[in-house]
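Removed: one protein chain of the complex. Kept in place: all other protein chains.
Up next, chain A:
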Amino acid sequence: MTTESMPAGGDPRRLLSEVRDLARGVRRDQRLTWAALLVLAVVTLVGIPFDWFGMSVRCLPDGSCEFARRGVLFYWPPALLLAYAAIAVSYVRAARARGLGARVLPYAVTGAVLTVLFTAAWVAAALYFPSHPVRFPSSVLVLDRLIAPWGIIGLALLVLARIERNVALLLFTGGYLAVALALPTNVGLSTPWGIRADFAVPQLICGLVLLLGALGFARTRRRPR
């Protein structure tokens, strides 16, 4: 870059293009997408045994089973809040080390708000539905998957993709949400290994997708100059 003043009427197109390139470079340097996905993958995978051992299952003589996923309620709210705090701190520290400010706060706040919403919805459901059994249509079950921990991870990632203007993350999140919404994380997958495994397999798939995303973004991240 030269230090000469650009004469008025020079090449504004080039000047504007340079400004955009510099802004794009800053946004790339502020990103720590791989770390966010890694934290979320670890939280998801560690959550599987909590759901497995925290689930109370009561099978009736007619072959049907009632279950309560207490492990999800006890594990996920604090785990997600800690995860968003850890991601925010990591972003700020990495950006500061590179000599930049961070723009992660809206993501962390969205994640925390969605966590509170999920907790409220699940507590309300746990208190109401045992005494008022209802068979929901599939559209309600999709909404339920969206406000479950695996769904809200994706919703918050959409916010991160927006604030980072990160098209790759947006595409990844679209794929992740498609997987999280298609998998029956709220009624269990039909497996031959019992009801606990029925719930564990979708969580394992979500965790692995996040882990693969973390590896992919780590491989393509911009190294500081």
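The working rule: a contact is a pair of C-beta atoms (placed from the backbone, for glycine too) under 8 Å apart; a residue touches a chain by one contact, two chains touch by 3 or more; residues count from 1.
Please note the rule applied: contacts and distances are computed from a predicted model.
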| item | value |
| --- | --- |
| UniProt protein name of the chain not shown, from "Transcriptional regulator", "1-deoxy-D-xylulose-5-phosphate synthase", "Monooxygenase" or "Lipoprotein" | "Transcriptional regulator" |
| Hidden partner chain, residues of chain A it touches | 1-6, 8-9, 12-13, 15-16, 18-19, 22-23, 25-27, 29-30, 95, 98-103, 225 |
